[in-house]
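All protein chains but one are shown at their positions in the complex.
Letters A and B mark the chains as written, and numbering starts fresh at 1 in each.
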Amino acid sequence: MQGNNGNITFIRDGVRLDGRRVDELRPIKIEVGVLSRADGSCYMEMGDNKVVAAVYGPREVHPRHLQEVSRAIVRYRYNMASFSVEERRRPGPDRRSYELSKVSREALEPVILTSYFPRSVIDIFVEVLQADAGTRTAGINAASVALADAGIPMKGLITSCAAGKVDGQVVLDPMKEEDNFGQADLPIAITPWGDITLIQMDGDLSRDEFRQAVELARIGCGKIYEIQRKALLDRYCQMESAAQEA
Amino acid sequence: MDHMERRVVVPGDVLSEESKRAGEGTYVKDEKVYALLYGIANFREKINVIPLAGKYIPVAGDNVLGTIKDITFSNWIVDINSPYDGLLHISEYPRKIEADDMSKYLRIGSSVMARVKEVDSTMKVELTLNDRRLGQIKTGRVIEISHTRVPRLIGKGGSMISMLKKELCCNIFVGQNGRIWINGSEEDMDLALKTIQLIEKEAHTNGLTDRVVEYIKTEKGGRQGCHISG
Partner (left out) sequence: MSSVISEIRKDYLYNLMLRGQRADGRAFDQPREISIKTGVIRKAEGSALVTLGDTQVMVGVKMQPGEPFPDSLDRGVIVTNAELVPLASPMFEPGPPNEFGIELARVVDRGVRESGAVDLAGLCITPGEKVWIVFIDIHILDDCGNIMDASSLGAIAALLTTTVPAKKFGLGEDYPLPIKDIPIAMTAVEFGGVVMFDADVDEEAMADTKLTVISRADGTICGVQKSGTGVLSQEQIYRIVDIACENAKGIREKFLEV
């Protein structure tokens, strides 16, 4: 967060730089089952973010000492492609990727029935192909759909979305410029019944604004949830019609 | 054909307000029944969700097709297309053999039709070959489909599989783990392979058996009965 940037007005007459209203999401596209080697997969675009998630498992744990006798362990690897950002990134994980991997895993784990699969691992891999603020939320959304696609038993789909603050106003789903020069960023992840599985925040919010931001992000998650759900239903219809044609 | 309701559901979808209707692939919270899996929910007295994908989890009594992947002092380690390997103890081989000779009977890469004898709470899976229908496979072909499609391949009361064996003139062994062994003439196996792939692809559609019968008829063309291999 670099505080307010004096040169740019982010909101004019209730409309943001990219034409959105303060409570509007960027366009979202979700495709299910895009990879053939993985057990489950999902491609997602959220604005200019492009991510692909794969799930492998439950499968044998390597190295073996990590296995747990009474449940599956869950691993989550968030990784950015070198070409995903403006300035080329050195390949491989940095401290930020490790942190995002950890909190993303913890966002998903509460709904996964790990006790069904003792001594195994469920591996979730998220590759960010293009980044434009909100890659962790896009990654969690894609991973959640990929888990369902892999046939993993889960209590519900996890949905993730951020709220931010620019020009002193709380906005939904900040894009790059708003994230870079905005006053706050607050991503959450949530179950369909409203429990929060991830919350982070940095920047500057009053307690009122904080509540506003959480509420706005929650409403955004509700909309994304419908798109996730529809993508899975559509995937089945595609398989159905492909079968009918053949 | 019964007209039960069936529809696609995703994990977390509410399926019923009556907790007593909770079946497989569901869970109950606050008296309501929810889907636990992405799949097809069948609404009968009980509501079951049949997943569209997922790994095979062994259950005692299942027939499975495995490949030997390692040999230890007294066990063959068997890949059974599951997160859990099967253990085939030397004493479960149909006849008495010495530990030193294990690789003479089953070596790495050998295929076996086995039965799951026991699964404990830590998912240690013990297999047996002690049944005259079980044992090593040396001829024919093995194909792999999603284990979630196996019930459809077997059909109600085994109707689909008996039809296939008869019409395709092949010996067919269906492993619950989604591996299927077929044995017959090359020509018959080619058709069997294509037919099983068709069933896998269309497992979730209505009127499947009729379409499969029709398919086999068309593919066979003028060919009558079973192919006699020289």
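Keep this in mind: a contact is a pair of C-beta atoms (placed from the backbone, for glycine too) under 8 Å apart; a residue touches a chain by one contact, two chains touch by 3 or more.
Note that the structure is a prediction, hence the values are computed from the model and not measured.
**Q** Among A:Glu60, A:Glu106, A:Glu177 or A:Glu240, exactly one should touch the missing chain; which is it?
**A** A:Glu60
**Q** Among B:Lys32, B:Lys46 or B:Lys69, which residue is in touch with the absent chain?
**A** Within the whole complex, the residue contacting the unshown chain is B:Lys69.
**Q** Take the complete complex as the reference. Which residues in chain B touch the chain that isn't displayed?
**A** 67-69, 79, 81, 83, 108-111, 137-138, 140-142
**Q** Hey, which chain A residues sit against the chain that's not shown?
**A** Residues touching the hidden chain, for chain A, are 35-38, 48, 50, 52-54, 56, 59-60, 77, 79, 81-88, 91-92, 123, 125-127, 129-132.
Throughout what follows, only the chains that are shown with their structure count from here on.
**Q** Return the distance between the CA-based centres of chain A and chain B, expressed in whole Å.
**A** 35
**Q** State the interface residues of chain B toward chain A in the complex, per the touch definition above.
**A** 8, 10-13, 25, 27, 29, 34, 36-40, 51-55, 57, 83-85, 121-123, 148, 198, 201-202, 204-205
**Q** Hey, which residues of chain A end up touching chain B in the complex?
**A** Where chain A meets chain B, its residues are 39-40, 57-60, 69-70, 111, 113, 116-120, 148-157, 191-193, 228-229, 232-233, 236-237, 239-240, 242-244, 246.
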